[in-house]
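Only one protein chain is missing; all other protein chains are in place.
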Amino acid sequence: MFGLNKKDTSLLLIVIVLTLFAPFILNPFPTGSGLAQFNAGYPDLMQRFAIFGIFAVGFNILFGLTGYLSFGHAAFLGVGSYSAVWMFKLLSMNVLPAIILSVIIAGLFALVIGYISLRRSGIYFSILTLAFAQMSFSLAYSVLTPITNGETGLQLTLDDPRVLGVTSTADGSIPVTNLFGIEMRSTYNLAVGPWDFQFNMGYYLCALVLIAAFYLSIRIFRSPFGMMLRAVKSNQQRMNYTGLNSKPYTLAAFVISGMYAGLAGGLMASMDPLAGAERMQWTASGEVVLMTILGGAGTLIGPVLGAGFIKYFENIFSKINDNILHSWFSFMPDGLEDFVVFLVHPFIGKGWHLTLGILFMLVVVFLPGGLVEGGQRIAGWVRGKKKPDAHQSETNPAE
Amino acid sequence: MDAFLLQILNGLDKGSAYALIALGLTLIFGTLGVVNFAHGALFMIGAFCAVTVQKFLTLSVETIDPEKTDFLGNPLKVKTPYVENWFGPDIGNAIIDWSVPLAILFAIPIMIAVGFIMERGLIKHFYKRPHADQILVTFGLAIVLQEVIKYFYGANPIPTPAPEALNGVANLGAIVGLDLIYPVWRIVYFCFACLIISGVFAFLQFTTFGMVVRAGMADRETVGLLGINIDRRFTIMFGIAAAVAGLAGVMYTPINSPNYHMGMDFLVLSFVVVVVGGMGSLPGAVLAGFLLGILESFASMEWAINLIPGINQIIIYLVAIIILLVRPRGLMGRKGVMED
Amino acid sequence: MSKTDVSRRGLLRTGAVTAGGLALPTIFTAQSASAFTNDPTGGTVTLGFNVPQTGAYADEGADELRAYQLAVEHLNGEGDGGMLNTFSSKALEGNGILGKKVEYVTGDTQTKSDAARASAKSMIEKDGAIMITGGSSSGVAVAVQGLCQEAGVIFMAGLTHSNDTTGKDKKANGFRHFFNAYMSAAALAPVLKNLYGSDRKAYHLTADYTWGWTQEESIKAATEALGWETVNTVKTPLAATDFSSYIAPVLNSGADVLVLNHYGGNMVNSLTNAVQFGLREKQVNGKNFEIVVPLYSRLMAKGAGENVKGIHGSTNWHWSLQDEGSKAFVRSFGTKYGFPPSQAAHTCYVQALLYADAVARGGSFNPCSVVEALEGFEFDGMGNGKTLYRAEDHQCFKDVLVVRGKENPTSEFDLLEVVEVTPREQVEYPVDHPMFAGGQLGSCNPGA
């Protein structure tokens, strides 16, 4: 189906089901229960899952296939966001032109940076991309404030010109982002028993884009172009002596993944029309590297899993506080309750970084192939089979 | 003229910190082939060795002073450090005053131990793993280390002053008739950095141990074939690299009050320094450290900012890009190291 | 199916229970159920405390959180009541807000606009928070304020000092109790004139981002009005840690005052570096060289250690104030946590109480009712004397403290001493002051 083989089709179907039913899947606990804290099925986080999923899928096209480790990919996301917000300010609140412009601008930006950075390989390439991104960040924060609004971030105001649309609504507020009239923030609430589920328009736009982006990435992985990119990673010498020019291949991969990042940035601005400079900082670039490696670099689904994993911790674990801990462990005797809370305390709330750091280490030590390998092991264990032997799994690295 | 000289001094001083961290990073790259994202954290741990020593020296007994009241109106608890009680106020205060230099003695064994534990317990298992895995695991480790420090010491910077005697300014230009006032501790820091750097170079140059390590950096397999246990030596080199970073951290504390994320602030810069210097080249790392430090100082001068707005924000990255485009392997890099 | 703006979990929490069991899916619409976002329909009301828990301001954030927890206790009638006893408005009865028990959720702003907005959004969308408060930087405050305006909840700003928060980025749903850069400058200037005279040459180092710029603009205007000459203004990168290359040119610039428009880690490092270079002992033009830090914070002063001694600056509030409100707050806070509160803690505590009081006086959680109750509200007993929330820009006007680093501290908290309490009239400015120009307040947004 869809021009994919059976395995890829089922993978795509899994992703489609997961994204379309995310509001159910991510809200497993009844609203009133103590475990509702772990529910992630609210619009903002679901949007973030999808957006960072797109970002990581795109990054993986470069890093997973060609092995070129870019440490500056957040710059493209940032540029995409700025373009989108400017589009909202100047043209219209429709997200479509904004997203298209962010992809184009990010692609052009990637073309320039990629053209220069790809003159070097290995860590020299990484540092070049890092340097470009850090320069973009520093300048956006300071000198370029007229364009970027500096530290505060570029946002909409009540006096934006907006050629195709209104400067402000009748009741004196800023108009909201929409897709041909469908507001991104509109949400349907569905209550089933003690559960309630939120279906947000913005999320579904992100989800559809994610599915499309994921499908495209499968096609790229399985295309002759994708095979060439893997050849770049494997042996550039042989490639050159086989009559293939590796430069345009890597540059194309770089630009494509830059456009994915721009797409993610444009979507981010469409969901929440603000573009902050921190989006371009090296830590943001590092985050997508971590997402990809954590999920499983070079695999199709890994980056999406990695993105979800990190965003979940950032948004859910940072919100657990001692109060909530006490309510969870209130069934215990007083002394024990305090002791357990004391033990758990360093890992939640302000300690969410610590938990994340420990998990990074655990995953990389015990699951060298990232979360995808964890999934494979579980699947293998369920089937009662041993892991398929090395040759098989190696020849088909794009699980 | 004076302004230029001052900025060169500032640059050498910044460069000292960059060079010391980059030196350790390069040692680890060169010997173990590991991309160590936790190296900034080692610098930070060194700085907190100084904080810890200061805390130990100021451990106090509390006595109640009924004359005064605290913010709640209760009698004020006055703290007197034990060392003052034991040695009398004069000697006691002097010991506390010299806590940063004293911390060096404390930091060396601690940092070497930290280095050994890191290498044997974790890094060792990652020699043959892809660089991506090394980045992930050392980055995770860096986060864990800094969060542990944050848990115990908080997020605010902690003042750790230099000894009173070394806290003032000196007129460096007095001999040549220039007015060149510079903080004493910064001069101390620069000299200390030079000392450590030459120490490491001498160690690698003149000892058999160092020669084997250098040979191993050049060609690990061949040295292995000679039947020399290169791994153990590399472990020791990791300890040394950790100690260099740690000492750089200890001595840095009076310049800027340490906080738990200072390692991350230096990490990216020191990576840039190492790469600009050329992967696997120790002299390259040191040279690039000082060079970038000086350029950074020049770029923050007014004429530079007026010439190119924002140049002070981006100078290091800009220079890095230019150098890497002109010299593909950095200033003194060897071919084939970390190029794939 | 019908459409609603932003989600509303608060109402669903109870609504869902009544729907009961395995009933057929029920679709709720906000229009029919409620007139505004997250209308609390059960016995509780949820507030969102959004403070930095990681990054450089984590300690300040932790102190804010302590203050909020204390405020929640007092609102719910636990503890000693703190400022509720001294507050001039008596609408709050210690039984929660409008009889609903106060609950809260916490989040991490990371001092990044994006993360702060994500955290606030999750509070609004997931936890049904009706009000968001907290934060430790102006960028975050402006970003979250904008979000709350769009979502239709109230934002009570935490520590934010930039003129823009109630200037060009002001929003109808947002209120700021903290003072701002203009007020710092207005309060400091006369004191500086008394201390250092009117013939001074000032050199400014300014953090290169929006707060720094407004701070520089304000203090420069105020000191130039005294007759001071501005020798130079230099922007320093926010990421800078070593300020030596910015301090060195000060030495031979002919300036005799250095103004450090820095906050947080920047301030700690630039001040430390300035003292290292011997600026405090220096003599220029026959005068003692002086350093001024327009915005002081005790938590940060602690990081600079000995270096703050004798250095002047301004602060929003200090625990050593002797008015009844401050004393009551310091007592509650000190008894609970064992150390005195910071200015950030004070602001956050007061903001929580002010919100609750406005709801009680207006008799509704509707943001528009809250806005109406707070606009032009004048009160006393919350520290800093008589205080006004100006209707036109939602900025608070109250006395401003000029402080100095203490020479002989008696404890680790006793770092600053109040030099002067500048009365409110001196720091007031017209709504259309050029430093606050641009931007519109807009109208209150209840969300529905």
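So that you can tell them apart, the chains are marked A, B and C in the order they are listed, and the count of residues begins at 1 in each.
One rule holds for everything that comes next: a contact is a pair of C-beta atoms (placed from the backbone, for glycine too) under 8 Å apart; a residue touches a chain by one contact, two chains touch by 3 or more.
The rule is short, and it goes like this: contacts and distances are computed from a predicted model.
Peer 1: Using the UniProt record as the reference, specify the protein name of the hidden chain from among "Biotin-independent malonate decarboxylase subunit beta", "Lipopolysaccharide export system ATP-binding protein LptB", "Membrane bound protein complex subunit mbxG" or "NADH-quinone oxidoreductase subunit N".
Peer 2: Missing chain, UniProt protein name: "Lipopolysaccharide export system ATP-binding protein LptB".
Peer 1: Would you list the chains present here that the left-out chain is in contact with?
Peer 2: Among the chains that are shown, those touched by the missing chain are A.
Peer 1: May I ask which residue of A:P146, A:G181 or A:G243 touches the chain that does not appear here?
Peer 2: A:G243
Peer 1: Pick out which of A:K233, A:R279 or A:K319 touches the chain that's been left out of the picture.
Peer 2: Considering the complete complex, A:K233 is the one touching the chain left out.
Peer 1: Using the touch definition from the top, which of A:S33, A:T169, A:S223 or A:S327 touches the missing chain?
Peer 2: A:S223
Peer 1: For subunit A, which residues lie in contact with the unshown chain of the complex?
Peer 2: Against the missing chain, subunit A presents residues 3-5, 219-220, 222-228, 230-231, 233-235, 237-245, 248-249, 252, 256, 390-392, 394-397.
Please note the rule applied: only the chains that are shown with their structure count from here on.
Peer 1: Compute the distance, rounded to whole Å, between the mean C-alpha positions of subunit A and subunit C.
Peer 2: 33
Peer 1: Going through subunit C residue by residue, note those that touch at least 2 other chains and give them in order.
Peer 2: Only 54, 58, 208, 235, 237, 239 qualify.
Peer 1: Considering subunit B alone, which of its residues make contact with at least two other chains?
Peer 2: 313
Peer 1: Any idea which subunit C residues touch subunit B in the complex?
Peer 2: Per the stated touch rule, the residues are 54-59, 208, 232, 234-237, 239, 241-242, 244-246, 248-249, 251-252, 265, 268-269, 272-273, 276-278, 299-300, 302-307, 319-320, 330-331, 334-335, 340, 410-411, 413-414.
Peer 1: Give the list of subunit B residues in touch with subunit C in this complex.
Peer 2: Of all residues in subunit B, those touching subunit C are 2-3, 6-7, 10-11, 13-14, 68, 70-72, 76, 150, 154-161, 167-169, 179, 181-183, 185-186, 255-257, 259, 261-262, 265, 296-297, 300-302, 305, 312-313.
Peer 1: Would you pull the subunit A residues touching subunit C in the complex into a rising list?
Peer 2: 31-32, 39, 42-45, 48, 138, 141-142, 145, 149-153, 155-159, 168, 171-174, 176, 183, 185-196, 198, 200, 272, 274, 276, 278-279, 314-315, 318-319, 321, 323, 349-350, 352-353
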